[in-house]
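I'd like to ask some things about the structure below.
Here the complex is missing a single protein chain, while all its other protein chains stay put.
Which chain is which? They are A, B and C, in the order written, and residues in each are numbered from 1.
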Amino acid sequence: MAILVDHTTRVLVQGITGREGSFHTAQMLTYGTAIVAGVTPGKGGQTVEGVSVFDDVITAVGETGANTSIIYVPARFAADAILEAAEALIPLIICITEGIPVWDMIRVRRYLEGRPVRLIGPNCPGIITPGATKVGIMPTFPGADIHKPGHVGLVSRSGTLTYEIVWALTEKGLGQSTCLGIGGDPIIGTSFVETLAMFQEDPDTHAVVLIGEIGGEAEQQAAAFIRDAMTKPVVAFVAGRTAPPGRRMGHAGAIIAGGGGADASGLAANKIEALRAAGAYIAEYPEQVAEQMLHILGQADG
Amino acid sequence: MAILVDHTTRVLVQGITGREGSFHTAQMLTYGTAIVAGVTPGKGGQTVEGVSVFDDVITAVGETGANTSIIYVPARFAADAILEAAEALIPLIICITEGIPVWDMIRVRRYLEGRPVRLIGPNCPGIITPGATKVGIMPTFPGADIHKPGHVGLVSRSGTLTYEIVWALTEKGLGQSTCLGIGGDPIIGTSFVETLAMFQEDPDTHAVVLIGEIGGEAEQQAAAFIRDAMTKPVVAFVAGRTAPPGRRMGHAGAIIAGGGGADASGLAANKIEALRAAGAYIAEYPEQVAEQMLHILGQADG
Amino acid sequence: MNLHEYQSKELFAAEGIAVPDGAVAETPGEARAIAQRLGGAAVVKAQVLTGGRGKAGGIVVAGDPEEAAAVAERLLGSTIRDLPAERVLVEAAAQIAQELYVALIVDREVGRVALIVSSEGGVDIEETARDHPDRVHTLHIDPYLGLRPFYGVRAAAAMGLDSGLWSDLASLLANLYTLAQRYDATLTEINPLIVTAEGKLQALDAKVTIDDSALFRQRTLRPDLDSEPTDTEESTAEARARQMGISYIKLDGEIGCMVNGAGLAMATMDVIKHVGGEPANFLDIGGGARRDRVATALEIILSDPHVRVVLVNIFGGITRCDEVARGIVEALDHLGQTSARRSVPIVVRLVGTNHEEGQRILQQADLPAATTLSEGARMAVELASGGGRS
Partner (left out) sequence: MNLHEYQSKELFAAEGIAVPDGAVAETPGEARAIAQRLGGAAVVKAQVLTGGRGKAGGIVVAGDPEEAAAVAERLLGSTIRDLPAERVLVEAAAQIAQELYVALIVDREVGRVALIVSSEGGVDIEETARDHPDRVHTLHIDPYLGLRPFYGVRAAAAMGLDSGLWSDLASLLANLYTLAQRYDATLTEINPLIVTAEGKLQALDAKVTIDDSALFRQRTLRPDLDSEPTDTEESTAEARARQMGISYIKLDGEIGCMVNGAGLAMATMDVIKHVGGEPANFLDIGGGARRDRVATALEIILSDPHVRVVLVNIFGGITRCDEVARGIVEALDHLGQTSARRSVPIVVRLVGTNHEEGQRILQQADLPAATTLSEGARMAVELASGGGRS
């Protein structure tokens, strides 16, 4: 089962001939992902890692039946790539690209309103349903995959921090149903709440890990949803409790009291408090997520 | 019953303090229309014909529960007025204004996509459900109203030609369920087909009059709908059979072979042929519409 | 409103769309000077608003400046398909490697702009569409997105264009869309869009039609808007009417018509024909016409010497019958003082908003009145055939 991606996922790679696109196409193919097409304008007819390249998305979809797109296009062209995929009504679009201007994302998100299209990201590591398919950039080196099929769902605003925590889960024998990063940018396509709702509905997911960070109010909204609508246990880790207030910590998502508001909702302490009050288990450091999950599930699950 | 407007209609007049707005507000009030608010920016707090004026649409809707807007704003501001009403989610917006630039209407129509809002017009005479409410500019002088309650539905691309035909119907004792003009501009909010579908569903409508004109393909689309989905009789009149090809006949709607295509679908003869083939009755001149309708219904109906 | 080729190309150049080097000339001497600047050989193109100029002899290649002057001499003041050529465009001859077709057209049914492209340029696109529909490609542009690069890529791929030119084509199309939006163009057409021998895209011809409803905000395109109209295919009377907000088209009959509303105006013409007459014109005074517009309309109708009778058909909604009646009376008074045409009979059919006041005004002026359109049309036909011309 899992959520969003599984063995029926047919992937189109936008920006397949670029450095990142071709590298990760190879990685995904090695993992077993069904990559059916690539797109790079002007390079139609070529192949990359055996995958046919098309000039434009709508042609690629028509020829191959791709139902998921992953975007590795550079930041200045990435919004156009998302719009092209959305215009072609690809139901699931995953944008890896980091550094897309915020006004571009305002335009994109408005375009997505009311369209039967879901965007994950941008500035995210993608989605993996371990053992079935990987549509992303998470490390899955053969023989030492950090992932393992199982029943823990994981959703994160972060990239590498996710790997850290997934690895700890796997080391403890806790497999995952689906792991996804929703992206660290100020404006993203899919929220914590939407993802938690999918995990709550997914019979294959028994418990959920939520990885937040400072900035914005996404964790507070997630907390409200956990309190009101979730019956499955949630373990949460929020990065940045030692971050000094008022300074940007890396990408745009990590700003204390972001959004110009007067409140302190962006602070890690407030987020942690909201999640704790909503009934989530709080991990103090990344590896503790796996320890707590093992405690909750009572045994290795998966 | 009727379609679109009835005694539950609560009208907001955009541009109420203007010459046309105030004149027709008085006319509509005389007819018995429930006009609950007017809008003219900067004139909030005034009254026109006893109707309260507000500065903006969303406030007016909040204060008065208006569910229909009629727009008399000059052409250069009319698209903004439609957008403001649509943004405020007024379910029915009727735009009387003539001469709105076509690029403005492209923008408007795109905005309406997927919104729970219906636009009638622009460049139309509005809608009347005789005996119940009038939201438009059609002549309804007391004591000699050209309309009469009954069971003939009427839809038209024209303004004054509609009055001509309604009057002939009424003179023959044929009342109307609802009469509406969808507008003569190249880009309009509601099509013949959508209106025919509403009349087909309306138990109060027993037969339909369709008034077309040269230009575009709207009559051919109507013909296809009549053929495929209508069981009620339709009498059609298409203006412009004597118009010389290739010249504009007045407003933008009336262009032979409009839209730049190579075909002659804009010609009156083609439209008439399509409607005849679809089973519609064809009137040769306006007054014949009423004669044919009387023949079809067998008696004065209403 | 149609723009001339030279006007369209000025807009193109300002928007970054390459056009051949050249300039417009109003005299043979100017044409000679331009050809000299261009290096001798030049193409001289009559600036008339009609298709098929080439076939009609309106485009001539000149080998040297003297020949350019001679060609200009011949074209200037001649008529191409009944239209006078008041200017010629003198351009450098292009080295053509490939001819394409691109256009942006408002598609009324879809409510969006259609991008139409073809690998077959320089020929009649309607013929191509009929004979080789697979060579004409249409893409509707989402107005929220505008003509983003992926539309250009899709168009280029559909045309089978060399991939080295794709990003140039995408830029050109984006610029063309910006131009269309900026100038309220309902049509912008480049036929042919050429690939030069150097491998560059260039607009060899240019056609732009501006939305008449948007002229109020396009005054830079229309410096003549308040003065006398020129440069269009319409007659002086038609242009004068349009300036007043009146739609007027002269036809060949003898019954002048003044009607409110385009649909009713056409139906009135249909009824006149139905009862055996011939309309002398189409005339729509527009919605909410006031008396000065009515008076102008009547004067325009009566300026046609073939008119033997005038049928006024007004069904007042937003137009008020009393205003119309006053306009008619005013116009007749004015004409009575200035012209002998007062003797043309006028049949008036007036119903709708404020019709009682209107009919009272007409009765005072002793004008014949009809109750229905058919009755009015029959009265007009009888008056026209029974004489009445003094």
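Following the convention adopted for this analysis, a residue touches a chain if its C-beta (ideal position, glycine included) is under 8 Å from a C-beta of that chain, and two chains touch if they have at least 3 such contacts.
Bear in mind that the values here come from a model prediction, so they are computed numbers and not experimental data.
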Could you list, sorted by label, every displayed chain in contact with the chain left out? A, B
Out of A:I3, A:A239 or A:A274, the sole contact with the unshown chain comes from A:A239
Please pick, from A:M138, A:L196, A:V234 or A:M293, the residue that touches the omitted chain in the full complex. A:M138
Missing-chain contact, candidates B:E20, B:E84 or B:E98, resolves to B:E84
Taking the full complex into account, what residues of subunit B touch the chain not shown? 41-44, 55-59, 80, 83-84, 87, 110-111
Which positions on subunit A touch the chain that was left off? 20, 24, 27, 75-76, 96, 98-107, 109-110, 125, 136-139, 141, 146, 156-164, 167-168, 184, 186-187, 211, 213-214, 216-218, 221, 237, 239-244, 247-254, 258-262, 284-287
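One rule holds for everything that comes next: only the chains that are shown with their structure count from here on.
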Chain closest to the middle, measuring from C-alpha centroids that were averaged per chain: B
Where the CA atoms of subunit B average out and where those of subunit C average out, how many Å apart are those spots? 27
Check each residue of subunit B and list the ones that touch at least two other chains. none
Touching two or more other chains - residue numbers and ranges from subunit C: 142, 144
